[in-house]
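The following block contains the structure, expressed as structure tokens.
Only one protein chain is missing from this complex, and each of the others stays in its spot.
A, B and C are the chain letters, set down in written order, and residue numbers restart from 1 in every chain.
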């Protein structure tokens, strides 16, 4: 099974061949490295930019203006904060030009903690991103969804932000991507660059097929009746695991994988909360003006009187960063134990 | 009575004389203009920077490192989005250096709509700002608070973001700033630069006194029992007016002026909601991942079972900008009518 | 089917007169918009009176059309004379000034002189200073790969060049072996709002900043349309055919101050129009009466246009949510 980085790579390859992708670029995105997580190895339109995020986003917008289909990368979302003005432009020129131009671009960036990344390789970005208008925002929790979301992102005529949970980059999927060789060694030999000198290496792409995960459609990752957990990205597998553990205690918990963060699948969330009467939103971003608070507010608006207990957010502590030593990360970003505890508490709270 | 711009100017003067302010700077902040809203006219440490927001914030941080006390300005918060990375640094170096350095700086910037400012003079900034750690954030709704908050901001050893509601800049206060001449003509003649050539002009500062509004303390702008309205800045006078109007309909509404946005006065808000059972948060920022959603979530955490009806947020529509024509602003940013309607509806909703 | 190669028109008597016509149109349009602002037919004015001597030649020398065979324009908010020289209808500027629902550039959303004209590769003018110096990289990159003689040009003010985006533009357009066909323009009017250039720039010839990148550069008197024409021809020929960047500064006047916020009052700076008219008379290309007739023609037309615009509908609630998303297929 492809891992998440390989899935992105396969999707980008499909995009180059079939969906008009003209440029895949960013810092260290081209040869020889092919991206710090190898997500862009061997792609024919991949190239290395100067170390300049403002140039990257400006170039992407310009390519989109000139009829191209750019997929830009910011190496880590931790380094995206000097271009928020440009992201706002990408998101508002369609509206400000009253539709004269639109911006078919994809921006991908790794997010989240879990790799001992210290203060500047652990940021989450969905809270600020969802406050920037005009972007659609997706975040997969597994390789197959990463593939399907990336194809949808490429096909979308509006700017799409593709957040890649960095702690899951090497995680393998449970399901094959259509066209992927069944044996993962085979895949590895076909598409992973060799160690050492790569100057003569060429990938041998498997015949991957068109497979889309529609933007805006969440998925019930585990069905249940007693508590609705809404999450995405790295927190999804933790939440599903916790739900399985709690199932042994007789608690039946529903876990929704948003997949699209904006516009998020409110109908699915609402239906679930109406069924369970309880809501827990989980993410790893810091907790003040957190996107999860938006989810809660929307649920209040639509289903306040269905709530049996107070809805909650489990998120990162409001500290200036995720410290390097494990003691910091463990105590400021939700961990498996915290997820389990919050789910148990909310599922069993007296209404 | 001083208007809000004059109050800021008086506070900065007091800060230069008594609180160690060494530099007041930004685009057009120095002579001859003294700021696009005249808030920095005649100040002895005010100077004009190059048109470069990154230089402005970097310089402020450097001055703070070297023992100075900078008050920097970003001309409009609409132009702050290319320095979010630097704002994050200002907010995290105390923590990342484990207290070796701290960052005593003030950053002021005008925010909000209401002056036909079109897409780039109408932004709000509190939602993104509150998601940046390590900053205290204040926003006055009247000149006296502006004065008192600015003195507290200057005295604070941590970075403080001072958001100035631009639509209120010319608004006069109801109360004198301590030391302010009672007659506003007198004040005008003393501190406002003449039109035309100003090269020889010097302000004649009134003996304004030390007056602080503590960071973190909200104010009950109007006491009431049936609904808690939490707001700040430009929405405060609209909300108080609406409450007075509704009082004539027999509705008794409490309006809280947060004054400090972060860390906000949760105890006061909680106590009010426990009394009224109803909460309406009002601001003009766009509604997705809006700081008001954080307020609501905190109230849920602390007082869910006191809520009789669902808490609500009245905020800006999630569109890519505030359009120039009045029809846009009127229909995308809360107006007096919207405030009145939301307050009436929430105060009278069947529990 | 590649577009025909671009050949700059010869600067003959007829063209010199046409340049005047467009300069006068530019000025008359801006002055009409200043009047609109004063009489309540607009909220805010910002524009280009004082830059016509440079902006009209720029417009006339633009290879106008859609797609990478043609020039891409990344304009400043003082570029009215450029797009008018290219054939834009003045009434459309008045519409944006009044913020009507009929404004074709922004549907009443953006300030005046914030254009977006896809058939002519005029990408949206941004209110954020200097970001256009980053987007120009992208269109030029597409053109570099596409071939032909289309170029991308970008223009902005002197103060704005302090933003690092100016650096980004120079750096990305000189990557070795990947040089870009970008014409980097700067208008030097010696002010950023109220701040005099000599407080913030150690060399008022900002084009010389490009020396750090080995980018060919020059400075021209933008108050002289003939000198501007020649300087632009030289710069554009270089960019079109060498497929490398060039940096050109135009020294210009800011005749009505920064914007309506600073009064939009007339200042005593050299006026390219008066200077050029004297020259046309001196060179016996036009008489005073002919010149007057040009102004009368434009003013009469603008007065008519204004009546039309005033009667047009303003945006309302139904407009707010239009164009948040593009619905059709992707591709500009």
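Of note:
Keep this in mind: a contact is a pair of C-beta atoms (placed from the backbone, for glycine too) under 8 Å apart; a residue touches a chain by one contact, two chains touch by 3 or more.
Keep in mind the model is a prediction, meaning the values are calculated, not measured.
Considering the entire complex, the omitted chain makes contact with A, B, C. Shown as candidates are C:54, C:115 or C:166; the residue that touches the absent chain is C:166. In the complete assembly, the contact with the undisplayed chain comes from B:100, out of B:100, B:200 or B:249.
Only one of C:4, C:199 or C:288 touches the chain withheld from this view, namely C:199. Not every partner is drawn; the one left out touches subunit A at residues 27-28, 30, 32-33, 36, 48-55, 78-79, 82, 116-120, 317, 319-321, 323-328, 330-332. Residues 20, 22-23, 49-50, 52, 54-55, 57-70, 85-86, 89, 93-104, 133-134, 155-158 of subunit B touch the missing chain (whole complex, contact as defined above). The missing chain lies against subunit C, touching residues 162-168, 171, 174-176, 179, 198-203, 208-214.
By definition in this document, only the chains that are shown with their structure count from here on.
Once the centre of each chain is set as its mean CA position, subunit A and subunit B turn out to be 34 Å apart. A straight line joining the Cα centres of subunit B and subunit C is 37 Å long. Distance from the subunit A centre to the subunit C centre is 41 Å, each centre being the mean of its Cα atoms.
Of all residues in subunit C, those that touch two or more other chains are 106-107, 109-110, 128, 164, 324. For subunit A, residues that reach two or more other chains under the stated contact definition are 54, 85-86, 94-96, 133-134.
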